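One chain of protein is taken out of this complex; the other chains stay put.
Moving on to chain A:
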Amino acid sequence: MPKDQQIFDKICELLKPYNVKNKPILRTSGIMSDLEVDSTAVFDLIMELEDHYDISVPMEVISDVKTVGELVLAIQELLQQ
């Protein structure tokens, strides 16, 4: 089971191509509001995470996710299931 920091690092790595203004990625960063990743790109990012961890992340699970930290938590919960 990957650790919290490993998931955060992986998300940061996958976010890079979408973070076009190269803003610092913090756990408190709003994925859409601060990093300016559009909704379609967020779903593309989720598919990358699904394939990396071999999990299914239904769209409704991430509809409440606003920040990078919340995404880390959501992935952790799915990995524990």
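Following the convention adopted for this analysis, contacts are C-beta pairs under 8 Å (C-beta built on N, C-alpha and C of every residue); 3 or more make two chains touch, one makes a residue touch a chain; residues count from 1.
In this text, contacts and distances are computed from a predicted model.
Colleague: So which of "Fumarate reductase/succinate dehydrogenase flavoprotein subunit", "8-amino-7-oxononanoate synthase", "ABC transporter permease" or "Iron(III) transport system substrate-binding protein" is the UniProt name of the chain that got left out?
Modeller: Matching the unshown chain against "Fumarate reductase/succinate dehydrogenase flavoprotein subunit", "8-amino-7-oxononanoate synthase", "ABC transporter permease" or "Iron(III) transport system substrate-binding protein" yields "8-amino-7-oxononanoate synthase".
Colleague: Across the whole complex, list the residues on chain A that are touched by the chain not included here.
Modeller: 38-41, 43-44, 46-47, 50, 54-56, 58-60
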